[in-house]
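A single protein chain has been removed from this complex, and every other one stays in its place.
And then chain A:
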Amino acid sequence: MSDPVSFGPDLAEVFGPSQSDGGPDLVQLLTPEGERVHHPEFDHDFSAEELRGLYRDMVLTRRIDVEATALQRHGELGIWAQLLGQEAAQIGAGRALRPQDYVFPTYREHGVAYCRGVDPLRLLGLFRGVDQGGWDPNENNFGLYTIVIGAQTLHATGYAMGMQRDGVVGTGDPERDSAVIAHFGDGASSQGDVNEAFIFAASYNAPVVFFCQNNQWAISEPIERQTRIPLYQRALGFGFPGIRVDGNDVLATYAVTKAALQRAREGNGPSFVEAYTYRMGAHTTTDDPTRYRLNDELEHWKLKDPIERLKVYLRRNGLVDEEFFAQLDAEAKELGHHLREGCKALPDPKPLDQFGYVFTEMTEELAAQRDGFAAYLESFELGHSEGAHA
């Protein structure tokens, strides 16, 4: 046996030792203990009002998640994709957006949807089985939930290419300059579409921020199954910068995403933000994480809870009083009530309406099928009459 041929650098030397805690490049502004730290590049002078706002957003987002999970347990939803533990990543990213920016979500971006002003009740339709989303993406510049993993990153890139052609990038006008954010997860980073999106975005210098919530698990598969190097370091290979931010730190996520979006709006092209976080719950309500991960890991991440650390900071610095928490609690309860009652009141879809959604104008073929189905339904003496209104 001859000695192995030297073939490029040793990966461990390039990327450093194990990065189970995020590694040395992790951008953080608020430690898990609630201590405010500063970063030379990514910092932001948060006002007390901003801090309270971010806290409120995270609490309400968690409430949406908790209520929806409960609604699934009560049989009101078929399934729910939980975001527990990812509130900071989503609120930080969501609040960094300007109205003219555009979001392409996965199916878990409930916190971002909330930031965009989408009524959380609107999100439940998909999971209850009354529609496939059904909202108008252009109403809040918030795309439809996309279930095929990573497919939306290409839509985001194409949309950003459209923005370039509309002359809303790099004009210097803050009301006009726009960017797109593409959400996806660690599992999606293995998808061809995501890698193609990186290439298209780099090639055309498209104003898109690839925002990856690395929550460590793609259902049962750990991050190690998706990548041998820290995800954010992949970006360089595609020709744009990648930053790893503490995704459980809403302040850092906000600051980093804001900078990335601004960079895109100014015409400096795409970037990659890896929000290093943890999926505290199951992949969805049908998943059972006890089959593939250890409780120790969960307990470890509980100590990094995104909401708790900001609460500690707010309290310690006298930025909140009991009245604030009482009000927020009341608001959360009201939101919960809205979701519970609203969910149960969501009307079932009408069988005949579905024919009209396929194309912008119903084809004669579909009209004939609809009419045949209507006649069939009407042939029964009882029931189904609600389907025949069209």
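The rule is short, and it goes like this: a residue touches a chain if its C-beta (ideal position, glycine included) is under 8 Å from a C-beta of that chain, and two chains touch if they have at least 3 such contacts; residues count from 1.
One rule holds for everything that comes next: contacts and distances are computed from a predicted model.
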- [ ] Could you check which of "Amino acid/amide ABC transporter membrane protein 2, HAAT family", "Alpha-ketoacid dehydrogenase subunit beta", "(2Fe-2S)-binding protein" or "Putative aldouronate transport system permease protein" matches the UniProt name for the chain that's left out?
- [x] "Alpha-ketoacid dehydrogenase subunit beta"
Open item on the list: With the missing chain put back, one of A:V148, A:L294 or A:A375 would touch it. Which one?
Closed with: A:V148
TODO: Specify the residue from the set A:F46, A:W80, A:Y114 or A:Y159 that touches the hidden chain.
DONE: A:Y159
Task: Missing-chain contacts mapped onto chain A - done: 104, 131-138, 143-144, 146, 148, 151, 153-166, 180, 192-193, 196-197, 199-200, 203, 356-361, 363-366
